[in-house]
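Apart from one protein chain that is not included, each protein chain of the complex appears where it belongs.
This part shows chain A:
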Amino acid sequence: MALLDWLDERTGIRSATRLMLEEDVPGGARLRYVFGSVLVFLFMQQVVLGILLAFYYSPSATDAWASTAYLNDQVTYGWFLRGLHHHGSSAMVVVVVLHLLQVVFAGAYRKPREVNWWTGLLMGAIVLAFALTGYLLPWDQKGYWATQVATGIMGSVPGGEPMQQFVQGGSEYGNLTLTRFFALHVFVLPIALAGLLGVHLLLFRKHGVTPPDLPEPELRRKTQPFWPNQLFLDVLAMAVCAAVLVGLTVQTHGAELFAPADPASNFVARPEWYFLFLFQLLKYFQGPLQIVATVLLPGAAAAYLFALPFVDRSKSRAVRSRWSVLSGVGLLMAGVTALTAVAIVEDGGNESFQHGVEQAHAEAARARELAREGVAPVGGVAVFDNDPEQKTRNLFKEQCATCHTLEGKGSEEAPTLDGFTSREWLAALVRSPRDRRFYGATKHNTMEPLTAEQASDEELAAVVEYLVSLSGASAAASVDAATVARGKELWDKKLECSSCHELEAGKEGAGPTLAGRGSPAWIARIIRDSSQKDLYGDTAEMPKFADKLSTEQIEALAQFVASRKAP
């Protein structure tokens, strides 16, 4: 107490506290007055959680996703704090609506509280702006694509393009988009909201609550103090709200995080649930009418709400004398609810959407698992480089694609590897070995084509089937025994392939041995050293990778090439 006295003497803390807490609530404390306090609580909680998230989050296009995945999946309780922040934004939207409805119902927007009503509406808009800007920050597929739609709408309205360019920091998404959204989300919007909140609270203290429509003496008789009567109800409501949030966060194990934003992908973009009504509205107004859904209708609704103090001409606050205003707001809410419901039902019955969502979840799970190893500094989608197949793909690009084509990309200095183990590849090779698709650009271009006179297509197919049966590749399991037998007969008796090609490993010939051709082991031998006598011998030009790559890398590459299907 002595300490408090000391402090009070120097700061006047006691009278300041009294000033804050001592206020009469005419007609007594009521549950329906709690929403404003719950919003203040939620805002403060969002601020605390937001600061905590900023301890790990890094707002750059290369780091945003990886740092979010790190804070969500690796940092102690990161998922909980991020989840609480995420669901907290939904809670704010819900409580803003409840607060608004209570104010409308009580007629609290009426004279002399118009300015308070307007600051409240502005704050409601800011809460939505928070949601929109925060959504992009993880730089995941969902945030990226949903926000693209929002900024796209901004750019499509007359005069909106400069604004779109401003928030995006240019004509397309990138680092500047993130730093701008971040600055808006964590500096501009909170400061704006705090300022408006200050005005809102001061005006609220000036005018007091809007009590029930009762005679003055009764109101006075039932008056209770804000502290502790109303505040207890307020805190109780906050506790219920917090309990729901914690429950929701634990049940959903925090917020979703989709795969890193990939501008090259197609993602089934949907906004957060509280924007679904706008999303749905957009479906009904297309082409030149789009502006009806993006600007005119939402603008009309906002204008109606702003004008409510003037729309309402009734003499009394009594509900029955204000039915037109109440039904106007009611209609608005019903419209929003109906559009939201339709959007949900339509998506529920949309199979391709559901399939897309499933894929998105699978991709997200894979990306987040791979992110545990750390993401390369080039960022975001580079997380997939942790995938063993992607590693091999990158290795191929670095080491092999300078000569070989795969999946349509690469050089044609050496045989194309698409469908390398397929029957089609072999048959086409035999017909025109000196094509650039095969050995045309290499020193190994000495094989004579097998013409249709030497062997019919049907005979060629039989020989190919025979070779496939010897390959040990995955295709060998599916050969047709009769065709193989015919192929063997042709090989042994009619054709002259065997003058260059042996069918035994280790046996030297002018062409490579065809035993095990196309199998991972055979390909690995070529990668190690293609100039071995039973392979390409003197005509080999391919570098020897035995010293350049590790055994694992060579085996992975061989497996990769062997498993490429025909394009």
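Structure notes:
In this text, a contact is a pair of C-beta atoms (placed from the backbone, for glycine too) under 8 Å apart; a residue touches a chain by one contact, two chains touch by 3 or more; residues count from 1.
One rule holds in what follows: contacts and distances are computed from a predicted model.
Choosing from "Sarcosine oxidase subunit delta", "Phospholipid/cholesterol/gamma-HCH transport system permease protein", "Rieske 2Fe-2S domain-containing protein" or "Nitric-oxide reductase", the protein name stored in UniProt for the chain missing from the display reads "Rieske 2Fe-2S domain-containing protein".
Among A:V375, A:V484, A:C497 or A:I554, only A:V375 touches the chain that is left out of the view.
Residue-wise, the contact with the chain that is not shown comes from A:A66, picked out of A:A66, A:A131 or A:V468. Screening A:S90, A:T179, A:Q224 or A:Q290 against the full complex identifies A:Q224 as the residue touching the chain left out. On the side of chain A, touch with the chain left out of the figure occurs at residues 22, 24, 41, 45, 48-49, 52, 55-56, 58, 63, 66-67, 69-70, 74-78, 80-81, 84, 220-225, 227-229, 231-232, 235-236, 238-239, 242, 245-246, 371, 373-377, 386.
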